[in-house]
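All protein chains of the complex are present and in place, except for one that has been dropped.
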Amino acid sequence: MGETAAEQQPLLEVRGISRVFGTLLANDDVSLAVQAGEIHALLGENGAGKSTLVKIIYGALRPDAGEIRLEGKRVQLQSPAQARKAGIGMVFQHFSLFEPLSVAENIALALDGAHDMAALKQRIGEVSAQYGLPLDADAMVADLSVGERQRVEIVRCLLAEPRIIILDEPTSVLTPQEAQALFATLRQLAAEGRGIIYITHRLEEVRELCERATIMRHGRVVAEIAPADHSAREIARLMVGSEVHDVSAPPMAETGAPVLHVRDLTLPAPGPFAVALYEISLDVRAGEVVGIAGVAGNGQRELFAALSGERLAQNRGAVFIAGHDVSLKDINARRKLGAAFVPEERLGHACVGGMTLLENLLLTRHAVDASVVRRGMIDHAAARVATQRVIDEYDVRNAVPERLAAALSGGNLQKFIMGRALDRRPALLVVNQPTWGVDAGAAALIRQQLIDLARDGAGVLVISQDLDEIFEVADRIAVISRGELSAPRPAAELSREEVGLLMAGAHEARHGTVHAAQT
Amino acid sequence: MMVLEKRAAPSRWWSIGAPLLALGMAVVLGALLFAVLGHAPSRALYVYFVEPLTSAWSLEELAVKATPLMLIGAGLALAYRANVWNIGAEGQLIMGAIAGSAIPILLPGWNDALAMLAMLLLGAAGGAAYAAIPAWLKNRFNTNEILTSLMLVYVAGLFLDWLVRGPWRDPMGFNFPKSVAFDGWHVLPTLTGRVHLGFVLALLAVLILWVIVHHMRAGLAVRVQGIAPRAARFGGFSAPSITLGVMLFSGALAGLAGIGEVAGAIGHLQPSISPGYGFAAIIVAVLGRLSPIGVVFAAFLLALTYLGGEAAQLALNMPAKVAQAFQGLLLFLILAAEVLVHYRIRWRGRAHGAARARQGGGA
Partner (left out) sequence: MSGLEAFVLTVMAAATPLLLAATGELVVERAGVLNLGVEGMMAAGAVVAFAVALGTGSAALGALAGALAGVLVVLPFVFLTQVLAANQVASGLALALFGLGVAGLFGEGYVGQPGVRLEKLHVPALSDIPFIGPVLFGQDVLVYVSFVMTAAVGWFLFRTRWGLMLRAVGVNHHAAHALGHPVRLVRTLAILFGGAMAGLAGAYLSVSYTPQWVEDMTAGRGWIALALVVFATWRPVRVLAGAYLFGAVWIMGLHAQAAGYGLPPQLLSALPYLATIVALVVISRNRALTLANTPAMIGQPFVPER
């Protein structure tokens, strides 16, 4: 193989990487080059192979074929420790942090060499000052906000003095303002001559931040482009491989009576690593979609559990569905009033992966649908008919009622879960992160279903971290921050920046304005 | 290097093959163990595993020993499906035996069919009530049911010991620590030889288990709770109710096994009424892969280890503990074989090379 006579030797070059998982070709002959001082975007849908590729670069996975070169020299990375030694650092998407350990301990775990906590704390102070990433080295990670946790990850990565820094979806957990601060740090790092691989699916960010982008689809590289030269729409088409359908939102007709009415709902945190809800008030009226935006970990799960009845309120008069006080009624009583719920996690919460679709249909029907369960006995034939109907009507592919839920792809399973809820023609739908980790086609379909359901006269509440999604579907928008909910406002009157400020806690009554001033 | 690759769905073939493979390996290792102990493996294996199956008498004895194992195993299978680890069935068996024995010992005059029914009901109630303690502690105080249910085994054993040496000792029994001998309706009727009514109850228990698991909402609740507790809450199933329910169910069946032993196989109360059936039944449930039909087969197999152990003790002068060691070994092997149901085993390196060769052209 002849060396390409490049005028500039790439800092990192990946050639012909392939990796198989069982029958899945996760990476198929992938090549990528990153120059010093460059912020290089790695784009692709979920399952396109981005995570597999960066895990291989970080030494956490071994490739079946291909090679990695650093400044032209071929390296064999057998472990993350070796990768760190070679100058490759990584900031993980789902933070690889240890909640009950201190910030300093968390950082020590990613560094090799002597175990000297005092010296380490001093270096943490230096680095965080240098890059504007304030941190308390003795704080327990469990007590930190998501943004602070990301700072821990970045400082941890920087302390190893990497030449290559990989960031996996870093802004998915940040407010727009926090994201801007992160971009400033990244530009500073690139200016120092480091190479940065930036994984994301947010196209506007890429156009703003990155000089070049490599786009992956189904495990292969499909294009390498300069993002500034292309529109977001063109880039999206490259990622998805086909035209992405727009969601159409016909104007809202007259809204009806509130189908969900929440008044001063306050609940203590259910565990040491959870969020308390504080005086939440909210109305969702028939015919409208209400969106709740917010950074992950600000009480979304806790709010969903309180609305669904998985967790009961502490007193009467807090939650009403279709005019009935359900504060102390469980989830099935709420379903009987016409409510349906779609939680965030598909496997382990919305569905049981090790059970069939039929059994998973029974999971939400057993108490409210006498045609499938009567006097405690299951009617399998009737349940099978209902499951098949959901599969057929909601375009769940590769599915039969006897198939295990875990065997379906994320998008298809989410279609099944949505179908299971919509099939009962709910008067109220509460859904948490409706398209998290779902392919673009299924995501567009699901968002359209949410709007259509509302226009057919139901009330829909969408909790989502994805601001684009919120603006796409919601008629009114509220923001949750540290367990407090801002007053919902019509979507048409709000800008992303305003919502961003609310996400940073500008409306918080209990925590005061100090926090808002900090961020 | 050996790596595990998760299967998309559990292998149907291995769900039957795994227990058989475990049994096969246990026999091989058993032969080795016998050789180490200084016995000709073929002869020892014959005495242990085959001879007990060759006479009508020993086949009946097999059914007698399978009875408590099947009863308890069926109960534990449901509890373990809910991820509730009741390992105190031995204690629940003892308390069931004590509760049921109250009638022949305290009301010897009441000796009719109704008395026998009352004994069985009391036996089940005694076991259930005793199992309710760890369930209540778990629900109320969040204590670990494994440890509390096991501690209660020791307490139950000491309670029985006190009873038969104290207040319930047979006054005419020459100071032996045993109760009066049961007679008439206080003894379970036999079907053939020593096989008593308990055997029918055991088959009935397995049938009930099957109906619950495959046809009832309660079974769905138990299974969801066991695999995915958050999904169970989403389905509106109450975890405390499920915990209490499966503990009552398994405790009742253990109690029934206990009264079956004293009113069927033994005929009176004494300090030791079970050679560890409550613990062996854990193996029954796991070996049977928590399925009703599996429990039946596994109960007979474990009964064979007891019977074979006794035969080996008599014919080969082997230590009595050989049965228990063999049972532990068997459980190890089942758990190892169970992996094949959920994972494919690959040898990385070789298979890797093939993939590399296939991919090589692209570089």
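General observations
Think of it as A and B in the order they're written, each chain with its own count starting at 1.
The criterion applied here is as follows: contacts are C-beta pairs under 8 Å (C-beta built on N, C-alpha and C of every residue); 3 or more make two chains touch, one makes a residue touch a chain.
Since the structure is predicted, the reported quantities are computational estimates derived from the model, not experimental observations.
Within the whole complex, the absent chain has one touching residue among B:A31, B:V155 or B:L316, and that is B:V155.
Where subunit A meets the omitted chain, the residues involved are 21, 59-62, 79-84, 92, 95-101, 105, 108-110, 115, 271-272. Think of the hidden chain as still there; on subunit B it touches residues 2-4, 6, 85, 87, 137, 140-144, 146-148, 150-152, 154-155, 158-159, 161-162, 166, 279, 282-283, 286, 319-329, 331-332, 335-336, 338-339, 343.
Quick note on the criterion: only the chains that are shown with their structure count from here on.
Spacing of subunit A relative to subunit B, judged by their CA centroids, is 45 angstrom. Subunit B contributes residues 5, 8-10, 215-218, 220, 223-224, 227-228, 230-231, 233-236, 344, 352, 355-356, 359-360, 362-363 to its touches with subunit A in the complex. Residues of subunit A that touch subunit B in their complex: 15-16, 18, 20, 22, 28-29, 64-67, 308-310, 330-332, 335, 341, 343, 345, 347-355, 359, 362-364, 366-367, 373, 376-378, 404, 406-407.
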